[in-house]
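With one protein chain removed, the remaining protein chains of the complex are shown where they sit.
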């Protein structure tokens, strides 16, 4: 017998008819190798077509299916039911984001923040195509590679208490991405990004809780990126204020 | 958004955190546990030895460094912690904790110089 | 428009009760109270020492009282917790280049533990304990 009956308690919210979310329970016959997303699809297909959630790739790369599973932010397509403690499984939309409907949250805030950190190569000067690719050694690639793995799943935002308490905080993923471009040998845009990063709402709102890195499904380690940026920003500050002549 | 001035205090916080991590546990062990347990003998004897130790210029410098960084580290972290506990009057808190750290650093400095 | 996004407020003063991870974080942060109080008490000790024999004896009696010892033991525990949490994250805040990559995290962490042990020994030796 590889099938198990498991109860899922899912937070539901329909803004058209309800004023606040409520839990609804579903009993699902789960296969041994299922992830939570499979169970949600089972519910949607056979029990209740009105349940709404985002998903697409089912392989932990599109970043759509983040949700709170037993209170932990997880990708539901990577959350194996067999790895969860026996008993009822509680599914909620990601913390710290407004609920649009059921398990779907509003992402506007993150999208604005992502844009604000200028996450693209800002070269010293435009390189013509005829000059071919830049040279970038494996060593230079490794400098930023880890921070380029972010799938924007926002589990880190749901885990970061400082983002929950201070929504103005730019937050882990956007900052990790900033760091990624700052460290790229092709990029010369760090000074521009510092205008956003070196503010109170930037790296300084982070108190190194580290929850972001613990929940990150792609080992991006935003917490590490932010600490590195704090160190660099501190060095900047001392250079600017103690050796003003060094400012260009 | 203006750039933050946090780097001044944060730099000292980070340095303090590192120094504390290496030395504070053993110092507590020595001065908080072993000393009261009579490491240097009865109070009179310990007075003698302590005065001798503290008069050493190297010890003075090291001790002041540790105290200053520990106080600063603690002050800054406390500022954040108070915030984490939901007290949002950051400016007031900052003045209080940094003031406390500054005051005790000053006392330590003056006292150490007197030996 | 039929939208009405529902905002779940984060409880400002009790949020850390939601999750063990947050409680561990708060414990780490609270270590500063003990480190700060210890540093302050040591400063007071210096002042007492400077004031003379009598005052020093008073101070010594104070820290030798059960409350004094209890505080020291607590502070010792928190200070160690601070050290451990601090060392464990250093490789992430400071990456040391090596070859095409970086010195592996566990190596840096172990190095910190070794230095910690050495520093502690040196302190004890200088106090003439060993």
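We just call them A, B and C in the order they show up, numbering each chain from 1.
Convention: a residue touches a chain if its C-beta (ideal position, glycine included) is under 8 Å from a C-beta of that chain, and two chains touch if they have at least 3 such contacts.
Definition applied: contacts and distances are computed from a predicted model.
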| item | value |
| --- | --- |
| UniProt protein name of the chain not shown, from "Molybdenum ABC transporter ATP-binding protein", "Fumarate reductase flavoprotein subunit", "3-oxoadipate--succinyl-CoA transferase subunit A" or "Anti-sigma factor antagonist" | "Fumarate reductase flavoprotein subunit" |
| Contacts of the hidden chain among displayed chains | A, C |
| Contact partner of the left-out chain, one of A:60, A:84 or A:231 | A:60 |
| Contacting the left-out chain in the complete assembly, out of A:36, A:74, A:94 or A:151 | A:151 |
| Positions on chain C where the hidden chain makes contact | 1-3 |
| Residues belonging to chain A that touch the chain removed from view | 14-17, 33, 44-46, 49-50, 52-64, 78, 80, 100-102, 104, 106-107, 111, 114-115, 118-121, 123, 127, 129, 132-138, 140-141, 144-145, 148-152, 177, 181, 184, 186-187 |
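Just so it is clear, only the chains that are shown with their structure count from here on.
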| item | value |
| --- | --- |
| More contacts between chains, A-C or A-B | A-C |
| Whole-Å gap between the CA centroids of chain B and chain C | 12 |
| Length of the line joining the C-alpha centres of chain A and chain B, rounded to whole Å | 38 |
| Whole-Å gap between the CA centroids of chain A and chain C | 30 |
| Multi-chain contact sites of chain B, meaning residues that touch two or more partners | 80, 84 |
| Two or more partner chains touched - positions in chain A | 161, 165, 207, 230-231 |
| Parts of chain C lying in touch with chain B, wherever the complex brings them together | 12-14, 16, 26, 29-33, 35-36, 38-40, 42-43, 45-47, 49-50, 53, 56-57, 60-61, 63-64, 68-69, 71-73, 75-76, 79-80, 82-83, 86-87, 112, 115-116, 119-120, 123-124, 127, 129 |
| In the complex, chain C residues that touch chain A | 2-8, 10, 12, 15-16, 18-19, 21-22, 25, 29, 89, 92-95, 97, 99-102 |
| Chain B-facing residues of chain A, complex | 161, 165, 194-196, 198-202, 204, 207, 230-231, 233-234, 236-238 |
